[in-house]
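Just below is one structure, and these are the notes that go with it.
Shown here: the complex without one of its protein chains, the others still in place.
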Amino acid sequence: MASCAQQTEALVSHRPPLSTLTPAELRRRLHSQHGLRLQLGRFVAGIRSNFDSVADGLQALYADYPVAADDDFCDYPVEVRSSGLRRYVRPQAIFRFEGTQPFKPLPGNQAVAMLEWGLNWVFTNHAQHYLIIHAAVLERDGLGLIMAAPPGSGKSTLCAALALRGWRLLSDELAMIGLDDDLLMPLPRPVSLKNQSIDIVRQLPGQPVIGPIAHDTAKGTVAHMRAPRASVEAALTPVQPRWIVFPQFAAGHALDIEAHGKAHTFMQLVSNSFNYPRLGVTGFEAMGRLVDGCDGYTARYGSLDQIVPALESICTRSA
Amino acid sequence: MSRQTDTHLARALATPEFTERFDARDWEALIGQARTSDLLGQLAERLRDAGRLESTPSQVRFHLDAALRIAALHRDSLLQELAVIGDALQSLDQPVLLLKGAAYAVAGLHAGRSRLFNDIDLMVAKEVIDRAEGALFRSGWRPTHLNSYDQRYYREWMHELPPIEHMTRGTVIDLHHTIVPPTSGHIPDAAQLIADARPVVVPHCPDVFRVLSPVDMVMHSACHLFFGELQKGLRDLYDLHCLLVEFSPEAGFWAALLPRARAQQLEYPVLLALRFAQRIFGTDIPDAVATECRTRLAARPAGALTDHLIDASMYPLHPSSDSPWRRARRQILYARSHWLRMPLHLLIPHLAYKAFIHDDGKAA
Partner (left out) sequence: MNRVLWSLVTPEAMSVVNWPDGSVLYNARTTTTTMLTRTAGAIVARLKAGAADTDALAGLWPADDDLPLLELLDALARHGILRAAD
């Protein structure tokens, strides 16, 4: 009997990418009761929306993602809808998961961003049996780099830059470590960018595709970069973690990479973890194994040109 | 739509074989209803017990396995928390009753397996409740409702003190001295309940805890369900069903249940409990008891309307079960912290990057 992973692989290889849907068909599914069933890593999200901007955003950012059939099982039904009467005056975007509304409404022009934040919330809340760290995750040479830092640290810009240079993207926000296998579970999604980093990334080589821009959000100006197709196509292959880096960007700073002892790395990761406290001794042991198998560093830098080559020299299998 | 889905959760819990010919739509409804009702772990347990986990499609099974794992974490947390509480209340030298979920778990009952835990409900004799609260304050719990109106509401009108929350871990204790609000018009004999309570053992914990006797436990579960706000109607009714199934073979249980409930002036909620458990979960109730139950309920005024209202609350608050009720906020105890209120960084108060053991303030 095929393993779970093999069954899922077999299914996915037969699913066409979203780019094969006509715009009309895409909208029809978004408006239908069962939603557009989009494969995100090992999950299928059922997405419903009556916003045109969401349809456009999906087309731009999720073109390479497999589309599941209506009668495939949907793990997480979500919707971003404009509310009733206000739809015509100043529409609001409301996010719902399974009939519940976890957030207050946002202005309608933030619908695409809301879908992204909503999906992050769903995965964070319903994959509690993973050790989840607030980090970008990329793969190089078959091994995983975890870049852990609080929001505003430049992590997403760096993540986008590395992805454009051919590193496989597993996630820009969520490092999800299996408690049984200690592997990083891929969940590649559009890389969220804020304010100046949108322009920085737009100018990087590698043909970045940037989706719709939302202004005046709670986080400033927000946009997303499409995940590279190869990353999406490899989304069912987990990765063994090998390097843990805490990036700290400060304009004008010189490059300064400092290796950490494992106890220090442990404590810093704990403060970047969403759910470590909830996992009890299981979390402690998983974190211990994670840290044990990795080299940890703090990397202070002032520009991408400094940090990218440094990471590429650290993160090689032979090192 | 292939079939009606609104009773999927109740039917799967009652008879796991019901899932045999489920298609994707059915599984979505079932998992969604279970998630919404906080019953996913217990559903997984039920399927596992019935040997049906292996035949569940792998995409679905992922969620069931996850729920079992999370429930195990909840249970570990609960036991640790009870050990702390046991230490704190040892000096009382009085029995401390565990109520509801914590009781089911510690007593090894089916209703306690693979469940999520919310606040910890404790009951002590009225004469010692202030001392008990004081002992908990000394161990780090703090009041949550500070205005005098709230305080009076709880102390005078309800049957419990306002919930108290631990200052670092965020766990919440509801301390009771009886099992229903005095204002409900029902006055059970709390001393009798305590006298008949049975000791239970919590690992690495002083022997202070007891649980209600089987009949009293069913009675309390029924009271909790029908005097509460019915927001978790299906979950609480499932607990009742599990208790009835577990205690049914015990000699004297059925013979004692209704008479005991009458003696404690709590017959009505128990009658309702039996009716709805049988209706929703098909609980096996001896004919004599079922007949008595029907007769007594038929004699009540406004019975049909009450029936209808209660019935509406026994459906999961999920689109697939078409419930007219709006979903209420719920608190989920998770790793002994309050999910929605406490920011993560407050859960790790002693986080130390350098060796904190140098207590004179020098950095290591």
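Chains here go by letter, A and B, matching the order in which they are written, and residues are numbered from 1 within each.
In this section, contacts are C-beta pairs under 8 Å (C-beta built on N, C-alpha and C of every residue); 3 or more make two chains touch, one makes a residue touch a chain.
Because the structure is a prediction, the values reported are computed rather than measured.
Asker: Any idea which of A:Phe95, A:Trp117, A:Phe249 or A:Phe266 touches the chain not displayed?
Answerer: Once the missing chain is taken into account, the touching residue is A:Phe266.
Asker: If the hidden chain were put back, which of B:Thr36, B:Gln59 or B:Gln80 would touch it?
Answerer: The single option touching the absent chain is B:Gln80.
Asker: One chain is left out of this view; which of B:Arg25, B:Arg169 or B:His220 touches it in the full complex?
Answerer: In the complete complex, the chain left out is touched by residue B:Arg169.
Asker: Which parts of subunit A are in contact with the chain that was left out?
Answerer: On the subunit A side, contact with the omitted chain comes from 260-264, 266-267, 270, 276-277, 280-281, 284-285, 288, 292.
Asker: Kindly note down the residues of subunit B that lie in touch with the hidden chain.
Answerer: Considering the whole complex, subunit B reaches the absent chain at 76, 80, 83-84, 168-169, 203-204, 335-337, 347-359, 364.
What we mean here is this: only the chains that are shown with their structure count from here on.
Asker: Compute the distance, rounded to whole Å, between the mean C-alpha positions of subunit A and subunit B.
Answerer: About 36 Å separates the centre of subunit A from that of subunit B.
Asker: Of all residues in subunit A, which touch subunit B in the complex?
Answerer: 4, 7-8, 42, 44, 71-75, 77, 98-100, 126-129, 179, 264, 267-268, 270-271, 273-274, 277-282
Asker: Which of the residues in subunit B come into contact with subunit A in the complex?
Answerer: 23-25, 27-28, 32, 35-36, 57-63, 65-66, 69-70, 73, 76-77, 80, 317-319, 327, 334-335, 337, 344-345, 347-348, 351-353
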